[in-house]
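Note that one protein chain is taken out, while the other chains of the complex remain in position.
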């Protein structure tokens, strides 16, 4: 990996190439307030590779050469087969990496992590209203139809109750992995997990689905906070 | 329709051509928070054609070749004469189509559907304050003058009460059509119908009128929500 | 005025020319939410001419050729000497024209009219808290230093109380003129007048001063609304 460092993996003139798409997405997410102050992150799986935004970089200024690449052979290989095949000099890999991989192991093609304030506020409101509840629930809002019922099951209906599990935050981001995987097992139909006082992980079959699901969820969280201020119940 | 698929209908170098205008408008609406997560839509009628944004596409990334075209012969023809004369491959037509057509049958040249959170919150506040009321009402705000009194009747005055009917949402968007048409009949002067827990349909003689009326309404809904938080009455 | 229509008055390659500056400013004001749905307006006086944005145009799409020009001979001439020397075909002059002129008669070089929701909410809160009060007052906020004490008197200090007079709205915008002029006489040091349930007029020696004073005022109105929500007094 030394001298050449597989730079060709992040060099492409195709705007849809993951190494070009991740910086463009992160710039857009910055304007949405999702990745303020180097928070949050994004990862895309394509064929046998996983592309990951680095840690600690100003997300609106990211460049293709800042992207980490992980080998990701098809599922017959054990997770231990994953390893970095491109590491930008002077940058640290994202602490979210094992969390992104947890989504990819379940078939996702893209995973987005945001520090959206609406997501954080919703986790705080759920804690305040029903301390032991481990889910955010909302129903009878049209935008719910932007969230899938589960893999291969179509989208939620207007009268369905959308449930997004909430896990507790941990001091070190990588320690969230175990809790995230447990939530994924207990809620096999969910496309997202909220992290209390932290943010959210959202995934989807591809970039378009992960991004639009993340947008629909953020819309619902913002609406839920405003509804709470106005004394309107969520379900 | 097979091979040629009438692609020429969406190819133009004129930025005012509906196939160019709809993507530009949707991109602007995205930044206004009106079409988050593929929600909402826009349609323009021009001569004997109706141009419609597709379903399920990221609205800020839409392209002219994504636009559906419906034949729309002059009103002497029955509604059954409407049919798709251009369908982009791999895209689904918007479920809003019959709702847009309902506006066009009443003479509109453009119809905009948003999922604006201010519109949704206003429908929830009206429900909370007076469950049976089927209208949002506000008066004595200058921006009301941006809303027409009715077709050919000029604009509302400062002291007039603006009334926007509210219909209940249905699980399938196309099932709204009957309720929308009924509201249009009961309120022949309105240029918009709110859909509870969903959003709004706004129309106008042309793109400029539909868009600026949609903006004025959204301004009034946002103001109304803030007024409610501050204990200020709407009328 | 017929055939030639003095088009040269709005044709310049200088970005600082009023006919180029007004569209650029209006586009910026649109993103600030000040001129939603064709509301609001802007006017600049330069030498013997006054340049005015037209009525009813989408403010973010305005072009130099849409600008009205009024002859404005030096103050020795009576107000009756003012007359349009350029009128764009198919556009209506702004109903704000006499209000802009009232500012110019008092030495302003630029006048901005916005429908900012923060301005509207502040007028409603003042009405609610002290029905007869005809002023918005705030003190001990650093941004107050962005507002002048009065013509030729320097800027307000941190401990000074900023007072912006409020006049009642009228059904026709031109009827505001008399009330605006009376408020200007009673408050000869003010650089702005709020209009209840409508918005604000802000003026300054030149474009930079009118714009930055309008920004500082809007900042203070937004802060005042948030302070009210949080139970924090304005003075």
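Order of writing sets the chain letters: A, B and C. Residues in each chain are counted from 1.
Here is the rule we go by: contacts are C-beta pairs under 8 Å (C-beta built on N, C-alpha and C of every residue); 3 or more make two chains touch, one makes a residue touch a chain.
Since we're looking at a predicted model, the values are computed, not measured.
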Missing chain: touched chains present in the view: A, C
Touch with the omitted chain, as defined above, among A:5, A:38, A:71 or A:140: A:38
Option from A:5, A:28, A:71 or A:169 whose C-beta touches the chain left out: A:169
Residues belonging to chain A that touch the chain removed from view: 33, 36-39, 58, 115, 117, 120-121, 124-125, 128, 169-171, 195, 197-199, 225, 228-229
Absent chain, residues of chain C that touch it: 140-143, 146, 157-159, 208, 211-213, 215-216, 218-219, 222-223, 226-227, 229-232
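Keep in mind that, in the parts below, only the chains that are shown with their structure count from here on.
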Magnitude of the superposing rotation for chain A and chain B (Cα, nearest 5°): 90
Inter-chain centre distance, chain A versus chain B - centres from mean C-alpha coordinates, in Å: 32
Whole-Å gap between the CA centroids of chain A and chain C: 45
Residues of chain B whose C-beta touches two or more other chains: 229
